[in-house]
Structure formats: C-alpha cells, structure tokens
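Excerpt of the complex: some chains, original placement.
The first chain written gets the first letter, and so on, giving A and B; residue counts start at 1 in each chain.
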Amino acid sequence: MILLFTDFGLDGPYVGQMQAVLQREAPGVPVFNLFADAPAHEPRLAAYLLAAYAPEFPAGSVFMAVVDPGVGGDRAAAVVEADGRWYVGPENGLFAILARRARVAKWWQIEVGEEAVSASFHGRDVFAPVAARLAKGVPPPGAERAVEALLRPEWPDDLDRVVYIDRFGNAMTGLRAAGLDADATLAVGEQRLPRARTFAEVPPGTAFWYENANGLAEIAVNRGRADWSLGLATGDSIGVLR
Amino acid sequence: MILLFTDFGLDGPYVGQMQAVLQREAPGVPVFNLFADAPAHEPRLAAYLLAAYAPEFPAGSVFMAVVDPGVGGDRAAAVVEADGRWYVGPENGLFAILARRARVAKWWQIEVGEEAVSASFHGRDVFAPVAARLAKGVPPPGAERAVEALLRPEWPDDLDRVVYIDRFGNAMTGLRAAGLDADATLAVGEQRLPRARTFAEVPPGTAFWYENANGLAEIAVNRGRADWSLGLATGDSIGVLR
C-alpha cells in the first residue's frame, strides 16, 4: 500500500491529482492518507511525526512524504528504505529520524530534472511516479549514497516540541513516552502536567500527558482542548521534569 | 463495503490508520467515510443521525461507528446486526435507535482486553479488526445478548434537536419528516419555520424546513446559512408546532 504524508491539506485538487497518478502508474495498489496536515513547511517537526507513525505499517509499504518549503529551489529528492518500508520525498531531513531509528536504512538520491516537471508540484510530477514504481517492486532510481549524510546529527533523538495538534486539541510532542520516566512531569510555561494512562483517569477539565496510541507523549485535557487551555501551537517548546 | 462513521475528523492520522488496518485484514473490501464529523462525544445525537443514514446501504454493509467519550474507561464493545447490516462500535447507545427501528436486530457484547490494545485508539485496535472480519463473513465474536437491553427506552423515537450542521449551514434534526404533519411548523426560539419541498420554493434569505434526502427534517435558508441566521448549534432544541 501507499501512504500519503503531506502538508497539502485534503481541500483542493492536490491529493486527488496524486491519487490519480498513483492509480495510473500502479493500478490496484491501495492509497491512503496518513497525514494530509503534517506540520506545514516544517520538515524537522514532521520528521518526528512520521518516525512515530510509519512503523505500524507492514513491510513493503511505500510512504510518499511531502513537507517541502523549498519546492522550486534546487534540493534533490530522496528514496529511503528503512526496515523494509520505502519512503520518497524531498531531501530536507524529513526521513532523518526514521532512518536513524531503523535497524537497516539505505538512501538513494534522485536529481530532479528541470524540463519534464512542473516547477511547483513535485508531489504529482516527481514523487508520485517514483512511489508507484516502488510499490510495484521496481528498484529505486538514482544513485545510492552513504546513509550517514542523511541523518542530521544536529537534531536530537527526541524533540521537546509540539509536532501536531489534532481535531480535539490534543498536542502530540516529538518525545517518545518510552524514553520518559514513569512519573515524568511535562511543563508548559508555569503549568505542570502529570502523566496518566488515559483520559478517563483524570477529572474533566484536567490537563495531563499520556502515551498515545503511537508511543508519543501527548498533552490533553479530559473533555477539553489542550491547545486552547494551555495556549499551545505546533512548534512550541515543552519542558521535561523528571 | 465498510462505512466509517466517526467523530475523528478527516484531519490527522486516524482515518488513514483505520483504513490501513481494514485493508490489511479485509483486502479489496471498499471503505468509505460516511461521516467523519459525527457529533463529537455525543452518542445520543449520533444515534439518530446514523439511524437515518444507514438504511440506504445494501445488506451486508458493515458500519464501523465510533463516537465515544468514554474511551479508556470500562465500557464494552458491541456488534449489532439490524436488517442485514452490521454495526461495530462502543456500547454507549450509538446503535439504540437503528436497532429499535429495525425489523430484526441482534446484539453481541465484546469485552475489550486490557493488554493487546492501546488505551486510546479502540477504532484502530478493537473495532477495525472486528469490522474487517464481519466484512469477510466471519460470525461476530463475543456473547449474544438480548437486544432489548441495548435499546435505551428512555430516549425518544425522534429527537427534537439539531444532530448535524453541514458545510452550507443546513441543520439536520433528529426528527423524521414522515412523522410530522404535512403542514407542520418548526420553531427556533421565536422564529417559525414553514415547510417547503426544496430550496427553490422559498425566496432567497428565507428560513424553512424540508425533508432532506435521507428523510430527516432539515432546517435551511435559501442561499443563506441557517446556522448563522438562526443561531443554531449541534444539540440545540427545536420546537414542533402542528
């Protein structure tokens, strides 16, 4: 299957145009949106989100990931194979965290031709055709490179920032809960947030954090909105008190 | 086919994660979103909405329905078969109205294990695998129970409240139009709303109600927004004058 991970939004033509290309190039391969609202123009935040959500998908899955402030500039495109899953998208760090956490990772660099493609919609014109071929089992195009150069050593293993806010106002962080103490407290400004196992464990209106269904530390308010209550936005820093 | 009826929203990863599980467990079965924006955390309102929209689908359809303020608490899961269609979701009244209106309805109760699943995403971890098996024709898991205990006798047959507001500001009520007099008037506060057959029958700017394409009494304003004009929100009471 092919999973779309983009900041394009579901509105407008972009997702449908990519789905049509994928259908034409890889008929019958199911295509799903994983995120269409990944952090806009923020590949670093998106890298931690993608790394948390990709591992639940089976080996052979192809992720077409586009969070790309530099479209029209001269950055290259990347294909990554990590623990049996494939990733294609811009070479801007989006795959750094998942590649770093993988047992095995390989990287191919694809030069983006100037002529054959639109200047502004590499999702449809560059990445979708590559994703379709990977889904059909065709080996990656481009030149294989040493994966170390992809890994962004200057980025931390876990990111103490909000990487996504969902429809209910819950704020996912780039911190894996498994790396935090069982009784770790998170801090948003002056406010201290205790850990709970689930919403039902805290009184209505109480802010807390918990391990979400994909292993991230997520900040929530039982029957409320954490984003409004705590003034949180994507990219905000979170404190970790042990 | 499998129909998703949730309050998860289309944004974020939740719908895509469930689709991927359904695809893996029941390859080739089509999956569609019926509502991804059912009344959030309001199973009673959602019960009247689902009961109005499910009957147009063919026998054998499987509805995976999740409107669930109690996730992480200790409520059980339910499978319902009603007039040949299958429903799986939390046991919180969501299926009460459709089961009550069905000629034949059966109910199975599923205990939710503590270990194997995430505490917060029962849609992916509990309901989707069950829905996939039902779609493949596997009999429901769990213990069959007497359906009477599912039917919420304290809830009315029709609900005089707004159960959904759509993109155009039209407000669906929980009232079936067939149960209202041909010249029934609805009331929102002091305002009286006459019945019309369709938008084109009333002057622009006029508020009215009509039988929508699924049989519900729906409040609308021709070339306007009923929600803004009348100050309507999901859950608001509607008066019925005959």
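The rule is simple: a contact is a pair of C-beta atoms (placed from the backbone, for glycine too) under 8 Å apart; a residue touches a chain by one contact, two chains touch by 3 or more.
Keep in mind that this is a model prediction, so the values were computed, not measured.
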item: Whole-complex copies, counting every chain including the 2 in place; value: 3
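One rule holds in what follows: only the chains that are shown with their structure count from here on.
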item: Gap in Å, rounded to a whole number, between the CA centres of chain B and chain A; value: 31
item: List of chain B residues in touch with chain A within their complex; value: 8-17, 19-20, 23-24, 40-41, 69-73, 118-121, 124-125
item: Contact footprint of chain B on chain A as seen in their complex; value: 1, 3, 10, 30, 32-37, 53, 56-58, 164, 166-168, 197-201, 210, 212-214, 223
